[in-house]
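Before I ask anything, let me first share the structure, which is written out below as structure tokens.
One chain of protein is taken out of this complex; the other chains stay put.
Take a look at chain A:
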Amino acid sequence: MNEHQQTLWEFMQQQADKLGVQTMQHIGLTFISLFIAVLVGLPLGIYITRKKQLSGIVLGIAGILQTIPSIALLGFMIPVLGIGAKPAIVALLLYALLPIIRNTYTGITGVDGAVKEAAVAMGMNKWQVLFKVELPLAMPVILAGIRTATVINVGVATLASYIAAGGLGEFIFGGISLNNTNMILAGAIPAAILAILFDFLLSRLQKLNFKKIKGAVRFAPALLILLSGLYFIPSAYGSKLTAGFTPEFMGRQDGNLGLISKYGLKIHTIVINDAVMYKAAQEKELDVISGYSTDGRLKAYNLIVLDDDKKIFPPYYAAPIVRGDALRKFPELEKTLNLLAGTITDSVMTELNYKTDYLHQTPERVAKDFLLSKKLYKPERGGHDAVVRIGSKIFGEQYILASMYTMLIKGYTNYDVATKTGLGGTKIVFDAMTNDQIDVYPEYTGTGLLAILQAPPQTVTRLQVSKDSTYNYVQAEFKKRYNIKWLKPIGFNNAYALMMREQQAKELNIKTISNLKRYLDSK
């Protein structure tokens, strides 16, 4: 890496357009939701000062809303409100409610009883008491609540990017996924400045004396609406289909950048979190999404993978890898593990993942059912010749594969098996192997190439052409560097993929990414 390290300033200058749009979206989201929260919270707060028996319930509910994790709240909203601005605004509004209701209630109940009594005794009706006495005197407390709500909203609005509502979260979460510090800071610093700025301005408003506050309060709604309007300015574009990509996919060469440079794909793209992306595709909020080709959700939500006909996504073929020592120690091992070679296709793996992830069957049951169907299953021999240690990473697919290997070894050999499943990420499981803690685990060619070997970009481009060249490269390099052997591939390729709803893809006759481009370009 002798490339010039880009500074934060350069990054911000280069991305000034995006930064401006995101900042405006951020301010807009914050204030639209704040405005509605005031419209709802203020009358509600006033109402519960009149009906004190309701105050406990109302404040309780607002308090519970406050404790729901933001991403969960956003997730709940998708089936009802879809993705984009609407659910984000509703979620932010719910977070802003508590401080506004509570401070309105506290402020009004805190007004000196003698002053209220004097107001009534002089012949004011209840509305005059409210508008001439209670609200003006409670205003500093109410403003403090609005101030708290504003700062909360600026913070939570970063999460709006999870559901494609834009805002500075796009940079922050994109930066985190891509391990790009400049990108994180380009989002985080403006967000922090916005929070500090609004907090400061509202604190000034709070400190104004009674005379000036009258004018300021009258001016505030207009300002709120103006700031809210910022959100709508940048969103005047569209295309026939809408794509939702994860922040990581957006920034990767073997992701959106590749789609643009190799395919010339021009599609209206929004940034969205992986957790809600599939659901949004099913709900027809999105038409094209980025995902993993063997994800169980493909089946759960009736999605199909578009063929990557120009090979921009590197292959991630799965194969068991074994330490050289272990192969010598357990002569029957290689033959046994290779029983599975070529048996599991993409669609089969998707089906198996679907069973564990969505039907909540145990990986053992899924593994056994599969082996039975392939007539590979044999009852345990109960041998104790030696112990083979099998590892796996911490996701469903790996658990299923580990279970299959366990059953095969116990059925076909006299070895016993110890499993060490759920080893965090690639680094953890691979370190376990090089440190002689495990003997075998399923790995992917792409991961081996990029994460473990960290092959240079030119090599990656060269190898991407076919699955065999990648496999051959990692096999040779692993042997040379680590004395680890890649056995035969299992068959499926768990790579990045573009997906669409099956029905829509059929209607539009789209099977490959090139088909998609042609459809988008046609008038």
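Please note the rule applied: a residue touches a chain if its C-beta (ideal position, glycine included) is under 8 Å from a C-beta of that chain, and two chains touch if they have at least 3 such contacts; residues count from 1.
Operating definition for what follows: contacts and distances are computed from a predicted model.
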- For the chain that's not shown, choose its UniProt protein name out of "ABC transporter ATP-binding protein", "Cytochrome bo(3) ubiquinol oxidase subunit 4", "Tricarboxylic transport membrane protein" or "Two-component system chemotaxis response regulator CheY". "ABC transporter ATP-binding protein"
- Kindly state which of the options A:A118, A:L223 or A:I428 is in contact with the chain not pictured. A:A118
- Note on the structure: Per the whole complex, from A:V133, A:L224 or A:L371 the residue touching the absent chain is A:V133
- Message: To test your reading of the contact rule: which positions on chain A touch the chain that is missing from view?
- Response: 112, 114-115, 117-125, 128, 132-133, 136-137, 210
